[in-house]
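Then we have chain A:
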Amino acid sequence: MIPLSWYLILAAALFSIGLFGVLVRRNAIAILLGVELMLNAVNINLVSFWRYGDVTAMAGQVFAIIVFAVAAAEVAVGLALVISVYRRRNTVIADELDMMKW
Partner candidate 1 sequence: MTGEQIIFLITAGFTLGSGLMVVTARNLVHAALWLVSALFGVAVTYALLNANFIAVVQIVVYIGAIAILFIFAVMLTRRDMRESGPQMNKNWWSGAILAALVFAGLAFLLQGWGGFSKTASAFPSGFDAVGELGEALVSPDAFVLPFEVASVLLLAALVGAVYLAFNKK
Partner candidate 2 sequence: MDFWSDPLKVAADWLEGIFTGWGMDAVLAHVLVAFLGVLLLIMLLMVLDIFLVWVERKVVARFQDRLGPNRVGPFGLIQPFADIIKLMIKEDTTPAGADKVVYNLAPILSMASVLILWAVVPLAPTMFGVDLNVGVLFIIAAGAIGALSIIMAGWSSDNKFAMIGGFRQVAVMVSFEIPMITMLIVPTILAGSMHMNEIILRQDIWYVFLAPLAAVIFMIAAIAELGRAPFDLAEGESELVSGYNIEYSGMKFGMFFAGELLHAFTFGGFWAILFFGGYRFFGLEQVSPILAIMILVIKAMIGYWIIMWVRYTVMRIRIDQMLAFNWKFLTPLAFAVLLVTALMNALLAGAPTWLYILGMFLAHVVTGWIALEIARSVARKEREQVEGVQKTLEASH
């Protein structure tokens, strides 16, 4: 049998990798890719807690479903924003989008 710890460590590692992508990638779309990895790490946690806790309580799976919905919404809006920005500024490099400074 696989202990819970394996899944949790996998999720933590995936989360950190995603975080790394979010923090360092220059391309805005790549940042969103990192966000997806982080969300998936969260979902692994949710589902494994469902499996290792009381399986008749469906909260874990339900929350995973809601995370799916949120992720889809996030991607749709995020990519729309990126495309919209790209139309105006002709760039998707996050560092170059620094109008919001002092």
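What we mean here is this: a contact is a pair of C-beta atoms (placed from the backbone, for glycine too) under 8 Å apart; a residue touches a chain by one contact, two chains touch by 3 or more; residues count from 1.
Regarding candidate selection, all candidates are chains of the complex that A comes from, given by their letters.
Bear in mind the structure is a predicted one, so any value in this text is a computation, not a measurement.
The listed chains 1 or 2 are all part of this complex, yet only 1 touches chain A. Chain contact summary for the complex, chain A toward candidate 1: residues 1-10, 12-21, 23-27, 29-30, 32-34, 36-37, 40, 43-44, 47-48, 50-52, 55-56, 58-59, 61-62, 64-66, 68-77, 79-84, 86-87, 90-95.
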